[in-house]
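Excluded from the complex is one protein chain; the other protein chains are retained at their positions.
To keep things simple, chains are lettered A and B as they appear, and every chain counts its residues starting from 1.
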Amino acid sequence: MSTVFLALQTNEETRPIIEAILQDNPSAVVDEQPAMVKINADGRLVVRRETIEELIGRDYDLQELQVNMITMSGNLDQTDDEIILFWKS
Amino acid sequence: MQIDLRTVTIKPLRQTFDNIARRIGADKPASRYQEGTLDMQQTANFHYRPTWDPEHDIYDASRTAIKMADWYAFKDPRQFYYGAYTLARAKQQDTAEANFDFVENRGLAGTLPESVRKTVLELLLPLRHVAWGSNMNNASVCAYSYGTGFSQPHIYQAMDQLGIAQYLTRVGLLLGDVESLDEAKRAWMDDDAWQGLRRYVEDSFVIKDPVELFVAQNVALDGLLYPLVYETIIDDVLSSQGGTPVAMLTQFMTDWFTETRKWADATVKIAAAESPENKEVMARWLSQWRDRSAAALLPVARIALGDRSDEVLGEVVQQFNARMAKAGVAL
């Protein structure tokens, strides 16, 4: 399976988001680079709203993620509850 | 207690970029609007002709009948560059959100007299399509006009109109449901009341001259539609019949028109003041599209105003003429 990834700016807002992503994707691998964190996963990566909300203690709209997103790879599907990055092959 | 903050003072070699300095003088720093606008569009040594329009260069001032010695004579009085624009709209969006919440949470939509609710759905929802048409026309002006001073506000205008179409959709969903949107679209396509306006919008889609399109859309159509629908019918007539919550839901449009009108006026004024030839062309376009716009809006006005429509629309046209006279074009 090919790698999908999501890169976020390193800051206070993304700290719990990265934590949430790692909780929901146990096999994801974190690659820390200057001022950014890249999260790689094999074929599929999911970002779940509820997990983030549990960690930050407030309502979270997944569209907020765009403020800190640097780049990504893979097909993207977004609903109110989750963002999924995936390769079909 | 006095706090003395110190940073190292070094003398800059220059205050701004040379192209800006040539326009405003080299002795002062430029504003972000100036640095983000002036000469942003490429002007020379284009490599290839557009395969979609081989008669013209990529950016080509001859796409319009309006002639300018310097297209950067056009300045946006709001000084909107992207940052200033977005911050302004985010603030308005915040207010709009609070208004929608207020109306929704207090169930104010349910307190509207049925006649008002019906009028609002019939009148406002088909205007989603008019706003969508404006989105397309403003994209067109942005793409094919000359000089960032002129083209830039049109991308903002295009996205504002998409925003307005979406606010109208939310009004529809709040006062009605998805079926209300479908019914409004059916009326837009078939009902006599809307055919004049739909024809106006579709005819505007094929205007090739970007400045004429600016006139037809942002000056003539919006210049009558917004004062008629939002300032008069919603804020005045329907409010007096218990429709104040609706005015809250359309506050964005009212505020938006007050603001964008200043830019439209300034643009008309600058184009017309350039030369007697420009003034003649602008006057011709303005009166031609104003007349068509007034005729198209009359049956729409009847939805809310009935017999008073001619009178009210007449007043709106009078105000419009006064606006244009102030901008230097007597109609």
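What we mean here is this: a contact is a pair of C-beta atoms (placed from the backbone, for glycine too) under 8 Å apart; a residue touches a chain by one contact, two chains touch by 3 or more.
Rule of thumb we're sticking to: contacts and distances are computed from a predicted model.
J.: Can you tell which of "Na+/H+ antiporter subunit D", "ABC transporter ATP-binding protein", "Methane/phenol/toluene hydroxylase" or "Phosphate transport system permease protein PstA" UniProt lists for the chain that's not drawn?
T.: For the chain missing from the view, the UniProt record says "Methane/phenol/toluene hydroxylase".
J.: Among B:Phe74, B:Trp188, B:Phe257 or B:Trp289, which one touches the chain that has been omitted from the display?
T.: B:Trp188
J.: Please give every residue of chain B in contact with the chain that is not shown.
T.: 7-8, 10, 12-19, 30, 32, 35-36, 39-52, 58-59, 81-83, 86-87, 89-94, 96-97, 107, 109-110, 128-129, 131-132, 135-136, 139-140, 142-144, 148, 151-152, 155-156, 158-160, 162-163, 165-167, 169, 173, 176-178, 181-182, 185, 188-189, 198-199, 202-203, 205-206
J.: In the whole complex, what residues of chain A lie against the chain that is missing from view?
T.: Its contact residues with the unshown chain are 2-5, 7, 9, 33-36, 61, 63-64, 66-80, 87-89.
Here is the rule we go by: only the chains that are shown with their structure count from here on.
J.: On a C-alpha centroid basis, what's the spacing between chain A and chain B, in Å?
T.: Distance between chain centres, rounded to whole Å: 38 Å.
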